[in-house]
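Take a look at this one; I'll ask things after.
Missing here: one protein chain of the complex. Every other protein chain is in place.
By written order: A, B and C. Residues from 1 in each chain.
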Amino acid sequence: MGHDHDHHHAHSSADAEIRAKALESLLIEKGLISTDVIDEIVRQYEEDIGPMNGARVVARAWSDPSYKKWLLEDGTAAIADMGYSGKEGAKMVVLENSPSTHNVVVCTLCSCYPWPVLGLPPNWYKSYAYRSRVVREPRKVLSEFGLELDESVEVRVWDSNSEIRYLVLPERPEGTDGLSADELTKLVSRDSMIGVAKL
Amino acid sequence: MGHDHDHHHAHSSADAEIRAKALESLLIEKGLISTDVIDEIVRQYEEDIGPMNGARVVARAWSDPSYKKWLLEDGTAAIADMGYSGKEGAKMVVLENSPSTHNVVVCTLCSCYPWPVLGLPPNWYKSYAYRSRVVREPRKVLSEFGLELDESVEVRVWDSNSEIRYLVLPERPEGTDGLSADELTKLVSRDSMIGVAKL
Amino acid sequence: MNSIHDMGGMHGFGKIPYEENEPVFHAAWEGRVYAMAMYTPVGVPGGFRYMIEKMDPADYLSASYYEKWMHARTQGLLEKGIFTQQELEAKIKYFAEHQDEQPPVVQDAEKLERALQSLVKQQPPDPAQPNPPKFKAGDMIRAKNMHPVGHTRLPRYCRGKLGVVDHYYDYWRVDDTPPAGEEHAIEPLYRIKFEARELWGDEAEPNQVLYIDMFESYLETSV
Partner (left out) sequence: MNSIHDMGGMHGFGKIPYEENEPVFHAAWEGRVYAMAMYTPVGVPGGFRYMIEKMDPADYLSASYYEKWMHARTQGLLEKGIFTQQELEAKIKYFAEHQDEQPPVVQDAEKLERALQSLVKQQPPDPAQPNPPKFKAGDMIRAKNMHPVGHTRLPRYCRGKLGVVDHYYDYWRVDDTPPAGEEHAIEPLYRIKFEARELWGDEAEPNQVLYIDMFESYLETSV
């Protein structure tokens, strides 16, 4: 989908590894962090904290109208009810997509992202191309993701740069009436909860 | 006066030399340019076209009130009368400094500069620091050049980005009453004609 | 700070790079840098984001995401005096010359417990302040034309633009660099809605709006 601007330092990732080892070594020697903290945080973000969390929230909202109502009224509390809270999720706002409204989230200044429900952001979300372009030409950007929106659809771009974090509630796909919440969870992609894809 | 942001590619100037040779070789083989054109243009900018031209204009204006009047009214014609015209000097405007007004010139978008009277710009004029800062904090920038201006002096920053080019007419230094135009010429610095220095 | 990080609306960055089935971390060091950046209990002077924004713009653009995080974490520790440049360079030299060596392994149940607590801790908004919010939903506002040298969360592309207050959210700590000697202010936070045309003029795409959260001190009553 185009070239990655991180290529400029591609040659130095060996250096980065060495510098990271030096930093870890100093922090451990100074007693500021321990190996198990680093190992466990990495493990949690690799295994437990990721878009499957957001997908469970979305599936429950699709399955339970009263939960959906609560989620849209008080995202933080409704998401905490699923066990998801903490860093980069102090205040969660859920944005409902509909046939007439499409929401898409960015952080132009850095890469703010709702960690408790989506984990750590993918590279494209952190890319200079996405950060610079989606506020100015969201339809063109979305079309590069394969999502063509009719002009009648209002595109709402959310630049998340205070402490508020956003989760997009995608439209429930057709033909999923009989599915359980667990089955629905598997349908919900990360990209649909950022707003660069529909389901 | 601080680090030069060109350091990032310092290692590649050998590459640049090779690429320049390749380009020259192709252009000559294709019959688009000749060696004497390149040699002579380089020679002219190294020897003939530089701030000494502007200095002669300034010295004449200091010495001859009617020339000064003409210069301020029609810079292009008055400068052409000294034999200076051509590329990046199609329309010249001369800006007179005074005890109450200080003019300083920049090109924020690239590095437009009045070639016929000042030659090619120095690196600091082309630096990202100068281009980004002098429109926003000219007094601070000028103080880095050693020029402290009283708050009562109006600072006029000129961002030259159409085809108009500017030459600052600095104030004549005190104690120069008896000097000839030739002697005055030697006093006029490049920086004073850009507006980052007084004489 | 009007630095390169404030890139909303810029041209020139090409197409968006997309990777199918992207891993959380592309190399083990990225995850370790992430954990050290977030779970070392030492603050970064001026804030983590500001430390990144102050990078040389060419370095900012050429560094990868976790290289920027490593820079901010390392620079912050240097400025706090946790270790010296000499100590750091000696360590880098050591690991460059001993590529099979690893940092020491230390387990610490207490540190782990604290980290796991902070990972999931709910952080509520700040308590209400003596002055009530100045704006309410529906008010027309103008985002200030401000150019602070310190950190700010008001991007350039919104400054000076007319918008509407869409929602008021409690009081929150203003992340901007406070004036010397002052604490971070606690202010009402609002969701502001801008029409794309107001932001981008004739080049705006049709039927687009932008929502962005702004602290009260970013806003002026529109005239």
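In this text, a contact is a pair of C-beta atoms (placed from the backbone, for glycine too) under 8 Å apart; a residue touches a chain by one contact, two chains touch by 3 or more.
Just so you know, these numbers come straight off a predicted model, no measurement behind them.
Chemist: Return the single residue from B:Met52, B:Leu72 or B:Val155 that touches the missing chain.
Modeler: In the complete complex, the chain left out is touched by residue B:Val155.
Chemist: Please identify which residue in C:Leu78, C:Ile92, C:Val106 or C:Met146 touches the non-displayed chain.
Modeler: That would be C:Met146, which touches the missing chain.
Chemist: Residues on chain B that touch the omitted chain in the whole complex?
Modeler: 1-6, 8-9, 12-13, 16-30, 32-38, 40-42, 44-46, 50, 76, 80, 85-87, 90-91, 108-111, 116, 119-120, 122-124, 126-133, 135-141, 144-145, 151-164
Chemist: In the complete complex, the non-displayed chain touches which residues of chain C?
Modeler: Where chain C meets the chain not shown: residues 1-4, 9-14, 53-58, 60-62, 144-149, 156, 160-161, 198-203.
In this text, only the chains that are shown with their structure count from here on.
Chemist: Please name the chain that ends up farthest from chain A once chain centres are defined by their CA atoms averaged.
Modeler: Looking at centroid distances, B is the chain farthest away.
Chemist: Pick the chain whose C-alpha centre of mass, unweighted, sits closest to the average of all protein C-alpha coordinates shown.
Modeler: C
Chemist: Which pairing of chains gives the most C-beta pairs in contact?
Modeler: Top-ranked chain pair by contact count is A-C.
Chemist: Roughly how far is chain A from chain C, centre to centre by C-alpha average, rounded to an integer in Å?
Modeler: 16
Chemist: Can you list the residues of chain A that touch 2 or more other chains?
Modeler: Where chain A is concerned, no single residue meets two or more other chains.
Chemist: What positions in chain C touch 2 or more of the other chains?
Modeler: In chain C, no residue touches two or more other chains.
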